[in-house]
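Removed from the display is one protein chain of the complex; every other protein chain stays in position.
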Amino acid sequence: MDKTWNNKAWFMVLPMLVLVAFSAVVPLMTVVNYSIHDTFGNNQFFWAGTTWFEDVLSSSRFHDALLRNLAFSAIILIIEIPLGIFVALNMPRKGLGVPVCLVLMSLPLLIPWNVVGTIWQVFGRVDIGLLGHTMAAIGIDYNYVNDPFDAWVTIVVMDVWHWTSLVVLLCYAGLVSIPDAYYQAAKIDGASRLSVFRYIQLPKMNRVLLIAVLLRFMDSFMIYTEPFVVTGGGPGNATTFLSIDLVKTAIGQFDLGPAAAMSLIYFLIILLLSWVFYTVMTTYDAKG
Amino acid sequence: MARISLDHIRHSYLANPSKDEDFALREVHHEWDDGGAYALLGPSGCGKTTLLNIISGLLHPSHGKILFDGRDVTNLATEERNIAQVFQFPVVYDTMTVYDNLAFPLRNRGVGEADVRARVNEVLEMIDLVGIADRKARGLTADLKQKISLGRGLVRADVNAILFDEPLTVIDPHMKWQLRSQLKLLHRQFGHTMVYVTHDQTEALTFADKVVVMYGGEIVQIGTPEELFERPSHTFVGYFIGSPGMNVLPVRLEGAVAHLGGQAIALPGAMEAGTDKRTELGIRPEYVRLGNTGMPVLVSKVEDIGRQKIVRAKLEGHDLAIVLSEDGVVPADPRVEFDPKGINIYADDWRIGTGG
Partner (left out) sequence: MIIRGADPLSAHGSMWQRLFKPAARCLEDGAWEGFTDMLQLDAVSKISGASAHISDVSLSLEKGTLNVLLGPTLSGKTSLMRIMAGLDRPTSGRVLSDGRDVTGEPVQKRNVAMVYQQFINYPALTVYENIASPLRIRGADKASIDREVKQAADLLRLGPYLQRTPLSLSGGQQQRTALARAIVKKAGLVLLDEPLANLDYKLREELRAELPKIFSESGAIFVYATTEPSEALLLGGRTATLSQGRVTQFGSTVDVFRNPVDLITAQTFSDPPMNVLAMEKRGSLFVRDNMSSIPVPSGLAPITEGPCTLGFRPHNLSLAAGPGTVVLEATVVVTEITGSESYVHLTHGDAKWVMLTKGIHDFATGTALNVHLDTRHLLVFDDAGRTVRGKGA
């Protein structure tokens, strides 16, 4: 239903608009500018047109990084969503346990991302890290610096540890809103635990699950800080995601043009995929 | 179908109840016949939902036992008691079709598909949902969803009792009539023991063979709708049943006459209560005759409710409600007479005698 307009409200939002314009819109325009010129950032611009875009899109380096991102997001979703649902189902819904569980679940989300990276970097070190040392002591050959597989495992586990709580909290909110009468009716009907999950809990969680999937996908696709702190993109190119590649190009190699082009392409990919998700979400909502 | 016995049941939600007020349900001791239709009627907080949940097993009573056909089921879980419950708002499995909703309880017990089909079709006929059997339960209206809830209860042929917890709350007035008469018909045809909780006296009286009126955690009176209407044993029952409720007038008893202010009302027989008790005369508005003879009243308002009129008047300074037919008129000098059949005398709220 459309509400009546209140013009005074716009004035309240104005300071925020100015801030957003300054910190986001202006830099975005700068990047667009860089992507269509050849420049070293010293105010000398030579028109390059779509050169940088073509370069980036045809480079195998870009394709590899993109594939790594997609693989990473897929693995993350496959692990975190079911795990999140499972934990949410087993969290208490009434009584003293509730605030305790909620606080425990929120803790990983409160830690700054580079600190998360640092924690796992030290944690996984073979010489002084708790995990690394224990693995070596058991006899497992674990070294995330040298072994690409180990690096991947470390980053995946770190992301699961960091972000599953978000899925848990969202699903929990959905579960808590189910009235008791449904569980009572299921008891009376003699439904098994699995049936209760399938026919009562899952349908009611649908909406929040879609939000959780959308958020996790977007965040995992944009991942930068945590893997960078842990592996720096290595070993070799094993964990070089698009974001890390981008920064290397822009700052390491000082190729501002290609970097700008790549960031725009990156931005558009995320925008497209998010739009797809959003459309799916809203048509699903409208149907049901 | 089962006989339900409530054996000295008391329930408190508190851990260490000490006084009467701590108990949501004070002493309830009663036996309900197999196949009867009962209503638990009372205002919010009277303990009716607590009692219903104790019967269904969703609540374990802090004291007392409950028996089905003589078997102690107090410690049995809900699914083992074999009862069906219809809740205040429709509880259906949204993702399943109507057919699957009804089949669910049977399938959970491992009943074979052929038997499931036979039984579900039978119930679909009973509740008149054959036309939408294949539709998803999600988009249906509230009354259809309540019917599905009811159907899920009926589908198990050996169900001990069907319990209703204010099931018509979310239903529109027009559909209420249909659903209620359908419930009544179902009861007449199949004879399940049905217990219906409500605060709406019309629903209770139309549905039940026997109504249990509850107040403050206790059973105040049990009787047929007629008994409750004609002979309420407590002024609360008189007030709660009937719309408008019974007129209660404070009187002074003297032999076979009740004195209200300056008026003397003849009673069919002598009544006596202790001198320290508060005596009142109860008479239903339907038994007050408005005409040109009798005690003078002051008419303050006439309400037209379509099929009849309700006259609000004052007799000796006390409120009196009178029922008048649709075409009735209030005379210029209004006077009332009490039909002796409808006079009940109360001492300290409990009935001591009647006029009829």
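As written, the chains take the letters A and B, and residue 1 is the first residue of each chain.
Following the convention adopted for this analysis, contacts are C-beta pairs under 8 Å (C-beta built on N, C-alpha and C of every residue); 3 or more make two chains touch, one makes a residue touch a chain.
It should be emphasised that the depicted structure is a prediction, and the values quoted were computed from it without experimental measurement.
The chain not shown here is touched by just one of B:S5, B:T78 or B:Q201, and that residue is B:Q201.
Here the missing chain is touched by one residue of B:P17, B:G64, B:G216 or B:P244, and it is B:P244. Among the residues B:P105, B:P225 or B:G282, only B:P225 touches the chain that is left out of the figure.
On the side of chain B, touch with the chain left out of the figure occurs at residues 43-45, 172-174, 177, 180-181, 184-185, 188-189, 199-202, 205-207, 225-226, 228-230, 239-245, 284, 286, 303-308, 326.
Everything below uses one rule, namely that only the chains that are shown with their structure count from here on.
Those residues of chain A lying in contact with chain B across their complex are 179, 181-182, 184-185, 187-192, 195, 199-200, 203, 288.
Residues of chain B touching chain A in their complex: 56, 58, 77-79, 83-85, 87-89, 91, 93-96, 104-105, 108-109, 138, 149, 152.
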